[in-house]
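A single protein chain has been omitted from the complex, and every remaining protein chain is retained in its original position.
Let's look at subunit A:
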């Protein structure tokens, strides 16, 4: 991590690149002959956070907690039910199709499934050049040149220009997915589980590629994942989501070493211990299923599964507030009775992925063609 980046991350008085305020995304549930709306699935229910230039905000949570829905409504693939998304000073949550297309050149997404998210009919070169030509950024000849450059940047080479997506491996496809997002030189990239569909060995390569690109192009990421390893490796700050709400939002080291929310603690506990000697310890097991987002529990949405829940949790909705009023660096938590103890687990164990500068082209050669 560069010195400038640490400065950015800590200087909260800086203007955020993206500000999400009370974002809600509710899907209507329709029943009956005339499709009457009988309720709503609250996929995202009042989420607020800011992302500062050059940082990576991780969003972690179980399947169905609304993290991908949040990501999709930020880049407006879904129109949020309410709330605002302020990107670079403009509220884009209600922007029309025309202004949205302009914003899309600065706000990009890397998708989860590299197999399904590339059009099987288009050659790699064509699908990469397409956004440039559609946004009239440059001529066809220049676009071709840019495609070659970007392929080299993501660790592929210009031989891939004439290939079809099905001729590539999963890791190579995800590199194309990343290259696609980079084509328009965006300021912010939302990475929606970019490594979940990949082999563990390829995951590390793609994560390193994302890190290197962030340094080279000064990118800002929102990194959505259910994998704690990946999110810990790449994020500066982490938001923990549960049932459409943020439970805890704090710097990565705080989340892993001093979780304040009981849900964060349970989530960390569920993470498999790589060191077999430490496996004997008693684990806290999270009980029950995630309640339906169509009918979330009253008060704190986590109270039905929280081992520390009390009467107050059933009635009053906790707000996302500073963990330590004196130390803003500790982050925020939405809990009436936040924990105040070090993590029961040591996360100082060797990192799953070696950090540092990686040559993208060298890692790509190790991948099956």
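Note that a residue touches a chain if its C-beta (ideal position, glycine included) is under 8 Å from a C-beta of that chain, and two chains touch if they have at least 3 such contacts; residues count from 1.
One rule holds in what follows: contacts and distances are computed from a predicted model.
Asks: One chain isn't displayed here; going by UniProt, is it "Group 1 glycosyl transferase", "Molybdopterin-dependent oxidoreductase", "PadR family transcriptional regulator" or "Oligopeptide transport system permease protein AppB"?
Replies: "Oligopeptide transport system permease protein AppB"
Asks: In the complete assembly, which of A:134, A:270 or A:317 touches the absent chain?
Replies: Among A:134, A:270 or A:317, only A:134 touches the chain that is not shown.
Asks: Can you work out which residue in A:108, A:220 or A:260 touches the chain that's missing from view?
Replies: Touching the chain that is not displayed is residue A:108.
Asks: Which of these, A:119, A:157, A:201 or A:298, touches the one chain of the complex that we don't see?
Replies: A:119
Asks: I need the residue numbers on subunit A that touch the omitted chain, in ascending order.
Replies: 75, 77, 97, 100-102, 104-105, 108-109, 111, 113, 116-122, 130-131, 134-135, 164, 166, 177, 180, 184
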